[in-house]
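Removed: one protein chain of the complex. Kept in place: all other protein chains.
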Amino acid sequence: MKQALEGVKVADFSWVGVGPIIARILAHHGATVVHIESETAPDPLRALAPYKDNISGLNRCAYHACLNDGKYGVTLNLRHPKAKGVVERFVEWADVVSESFAPGVAARLGISYEDVREVKPDIIMYSSCNLGQTGPHARFRGFGTNLVALVGTTHLTGWPDRMPTPPYGALTDVIAPLFGVSALVAALDYHRKTGKGQYLDLSQFESTVHFLTPLILDYQANGRVAQRTGNTSPYAAPHGVYPCKGHDRWCAIAVHTPEEWKAFCKVIDNPDWTKDPRFSSVLARRRNEEELNRLIGEWTIGLSAEEVMVKMQEAGMAAGVVETPGTIQDNPQLKHRHHYRALEHPEIGLHHYDATPFTLSKTPCDLKMPGPCLGQHNEYVYTKILGISDEEFVALLGEGVFE
Amino acid sequence: MTSKEVFHDVKVVDFTWAGAGPITTKYLADYGATVVRIESRSRPGLLRTTPPYKDGIPGVDRAAYFGIYNPNKYGMTINMNHSQGMELVKRLIAWADVVAESFTVGVMEKWGLSYEEITKIKPDVIMIRTNMQGHTGPHCRLPGTGVNLVGISGYAHLCGWPDRLPSNPYGPYTDTIAPRFGAAMLIAALDYRRKTGKGQLIDVSQFEAGVNFIAPVMMDYFVNGRVANRRGNYSPRAAPHNAYRCKGQDTWCVIAVFTEEEWKAFCEAVGSPDWTKDERFSFFLGRKAHEPELDCFVEEWTLNRTAEEVMALMQAKGVAAGVVETSADLHRDPQLKHRNHFWVMDHRELGSFSYFGQAAVLSGTPAQPRMPSPCLGEHNEHVCREILEMSEAEFDELLVEGVFD
Amino acid sequence: MDEQRQGPLSPCRVLDLTDEKGFLCGRILADLGADVIKIEPPAGDPCRNIGPFYHDIPDPEKSLYWFAYNANKRGITLNIESDDGRGLLSKLVEKAHFVIESFPPGYMDSLGLGYAQLSQMNPAIILTSITPFGQTGPYSRYNASDIVEMATCGLMYLCGDPDRPPVRITFPQAYLHGGADAAVQTLVAHYYRETSGCGQWVDLSIQQAAFMTTFNASWFWELNKINLKRAGAWRTGLTSGVLQRQIWPCKDGYINMPVYGGVLGARTNRLLAEWMDREGMSDDFLRGIDWDNFDMGQLTQEAWSKIEELMVRFFKSHTKEELYSEALRLNIMVYPVSTPKDIAENEQLDSREFWLQIDHPELGETITYPGPAVRASLTPMLVRKRAPHIGEHNEEVYGELGFSRDDLIVLKQSGVV
Partner (left out) sequence: MSQKDGPLSSCRVLDLTDEKGLFCGKMLVDLGADVIKIEPPGGDPCRNVGPFYRDIPDPEKSLYWLSFNTGKRGITLNIEVSDGRRIFRQLVERADIVIESYEPGYLDSLGLGYSDLSQINPGLILTSISPFGETGPYKDFKASDIVVMALSGYMSLSGDPDRPPVRTSFPIAYCFGAAGAAAGTMIAYYHRELTGEGQWVDASAQQAVASALLNARMHWDLNRVELKRAGPYRVGLSAQGKQLINFRCKDGYVNFVMFGGKTGAKTNRGLTQWMESEGMGSDFMNEIDWDSFDMARVSQDDFDRFEGDIERFFLTRTKSELYEEGSKRGVTIYPISTIRDVFEDPQLEARDFWQRVEHPELDATLLYPGPFVKCSQTQLRPPSRAPRIGEHNQEIYHNELGMSPEELVMLRQAKAI
């Protein structure tokens, strides 16, 4: 099967979230990616649940596996004096070098852009971290779970009468890579046409804040500091999630225009309360939203979330089951889209990986390799790809260069 | 009891002649005003001496042109050069709420009946003066008829074919524009006077009124420097858009296709022949670029059908189309019949004669035909005796004096 | 004094739902001082697509047609097809004096906004409906346009050259006749309401309004069974069958001079003949005509041709400007065929300060508009301000009804305003 990025070679020194996800998307589209780790300082992600059968272990962590599938996994102890030679071989081989340590660490480990450019002047390198390579807070440590708060999304999630509740996990770790891939592929294209490489400084803060631009403008133009408003929307009423049959089952419904309101009333068999003047106009519905939601809940509670969704959609309304981590893999649409691909992991066994959110008609993504165990492809990569002779490989191995 | 007429309490002394003036006062007369027309027996107005005449025989009381604008009005003849004639006129002005005139500028002044003078007789009078080019300005005294004004106000230039001489739209076209503005202002002034007791002078320029109906053309010139020209039946907004010859002698039907849906409906209406599938006509700019050829195809289809059939077939599909109605057609037009557009009343000389009513039907107080148009001086006695409550002796004396000749 | 400056209708409010078929009605009421609120669909009135355009840029905020016939109006957006939209409209109707519309017959009823419903909201309301053929009758459901109105009202058959199709006036006129006539009819109903307190429904047919442009033509048929036809630059209407030229080519354009007999034309014909004589362009025949008893009705074609030939040669030796200024001096009925350029430069209009400069800040300049068609000494028609932008006065008008800015945002997003 043809792949768009066939022939692109990536030396991926990055760890945790954004760096590996960017490289992973390239790998799914044909790039040859080598994920370089170190046993002495393993990827923190390898120490996060869930583990196979809840038994922790560096190679039993699905989190790491699912962000590094499609890559060859090798280990290299960058602090080892002999590591520099191996790094140079990687750079000579690679079109792209990536890292996502805290700013300054790469320089200490000898894989800064200056180091790498000396070996290959037209190399493309990207560094991704929370706050960017420069600036007063560049060295502030933190994961995606922290950045979500800094970027303003946490403040905007939850109920107005309560503390902000965080959107789940490292949301910014999933947004930033989409910016990273776009810029990186553009740089690859530019390099192919001009022969010029470059350095990409991806601040996850500066990319994900783009999603909230309208609120930034709102603050400047109208002095308004946007607040969390639960599930209400200024554009629609009724708008929210409603309790359905079964434990903690919900269905989201959004009614935007007066015509949709009429259709909505028809679906719920036009109960008397729908004629109440308190719900007779868009503005009235917005003002009496709590009562409206309660009354709607009385109808939805009698039906399964799927039934509510189907009834609404058939009448032309936006509605959808609130899927959960436990039900998402059975979602009919995601199944049809072949979004979850099962691969056999040496230690974890058969488990599922997310495909990319876009499908290319002629060069689609292809998930072939599960996440690598630590150093799983050392021999193959160092001897077959980098062309190190067997003897030298064994010697370096003995000296602990590959720990 | 007929429903109350709107202007039952409004009294008008009407000196106007030709078209624009009488059309203006017709609005008041048709809705119940008491309008007294002042004419001259020695010099009957232009419309009384213009064909068509009853049975083709000329006569001041046999002219349709005068008739159609003056139903529901009383007719008097007064010799304005006779001192007692002038006295009678002043008594009428004292009685009147409105004085209307449309002579060449200076005629009323000559008679001492300028607005300043008549306010001495009736302080709260409303005077409406309809003139060719307004009441002031260097050219206001130039005599002329509506037909002249059609040229100077741009309508001759904008009517006809680009490759031929300008051609006047029929008749004194601008005479149908000024009266609307004049009547609107007059009625508003009447309403204002009823509330405040204040009359005023209204100066209607037919030239300026006419220019208001081509305002965008003038602004196009001012803003874009473009001098718009006559372009036959061309429209930048539709194609096909023309008058198409139909079966029969000099019969035509216009068809106007604007939107894509209407084009599809038009193609169905003409039976979707091959030419409607021609790629050149498949989009609007294509239809415009090949409009002459398109018109030929359309006319090939209309030539085999009467104008009425073409209109019916098109309208059935929602496409704008209409018979180019001749005078004969107008008098048998089913829609005009339904709207009882024509008021048939018996006239002493014209016999059973069709006047035309108002263009709107008011649900509560519709315009009503009350009287046929007056013969010359027909109501001299009625006005003097009934309206001005003159004694019979006084009236006879005026008669003898020749005040009414 | 300023109360008069506001115009005789100043306290009244008009809700203007019309499209191009009725713009001029609202414009006249606005010129008379009424507070006319143009109600457009949320995305703006489709008639903003009608040219010509400012600098030929076809932008909905640059239509000169829109500028011309919606000046003096305030503008709001409202979707009357939605329940909420109708709710807002009924609030507006309660405080309004007039509602004018030009939807197909039955459309307002279908929305529950027909005269019956409106008069319940406001018994004194006057509803003016402007439609191609009126609310009822065989043609009432017909789809019409300017050319269809010009055809069915009888004018087209009388215009153009005999050897070509009937022709309409190039710049559409029918809807202007309809709108202007509707303004008068509306004022008649207004006058009645101010005494009786009762509103009513005014049902205006554009075909009937435009009928007036045929003048006495159709009576040739009624009285003499003659079907008058178009005759181009020549004059019809006379029984003698002699085709008299009305439009005369001159050096730089055309002159419009129908020759009248009798008293009306005597002085002009005489002075014109003398003027031609002074320039050596007359002949014994012309000098011999007794203009006082000159009767167009009895004229033979041969005699007319001789006169015509002389006049054609004479007019061709002068420009429009020369002919008209001399006509003014002699005070005779010789008029130019003006092009828009001539009208723009016309001395009479300039001296009466007919052209007005209306400010268009959004275009960064003022635009010249024709002034009002009527002047009045006490409560004049005034052209006060430019036509509204889309939704320009939403906040003002809906603010009066108690809607806040936030409400307006919600209403905007749900497609109500």
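Couple of notes before you dig in:
Which chain is which? They are A, B and C, in the order written, and residues in each are numbered from 1.
The rule we apply is simple: a residue touches a chain if its C-beta (ideal position, glycine included) is under 8 Å from a C-beta of that chain, and two chains touch if they have at least 3 such contacts.
Remember, predicted model here, so these are calculated numbers, not experimental data.
Within the full complex, the chain left out of the display is in contact with A, B, C.
If you put the hidden chain back, the residue from B:N229, B:T259 or B:S272 that touches it is B:T259. Checked against the full complex, the candidates A:A107, A:L217 or A:V394 give a single residue touching the omitted chain, namely A:L217. The hidden chain makes contact, of the residues A:E39, A:E88, A:E206 or A:E307, with A:E206. Even with one chain removed from view, chain B keeps its contact list with that chain: residues 236-237, 258-260, 282-285, 288. Seen from chain C, the chain kept out of the figure touches residues 42-44, 46, 49-53, 56-60, 390-391, 394-395, 405-406, 408-409, 411-413, 415, 417.
Everything that follows uses one rule, which is that only the chains that are shown with their structure count from here on.
When you average the Cα atoms of each chain and compare centres, the chain farthest from chain B turns out to be A. Among the chains present, the centre nearest to the common Cα mean is that of C. Two chains share more touching C-beta pairs than any other pair, namely B-C. Per-chain Cα centroids separate chain A from chain B by 76 Å. Chain B and chain C have centres, each the mean of its CA atoms, that are 12 Å apart. Multi-chain contact residues of chain C (touching two or more other chains): none found. Residue positions of chain B in touch with at least two other chains are not found. The touching residues of chain A, when paired with chain C in their complex, are 234-236, 256-259, 261-262, 280-283, 286.
Every residue of chain C that touches chain A in the complex is listed here, in rising order: 82-85, 87, 403, 406-407, 409-411, 413-416.
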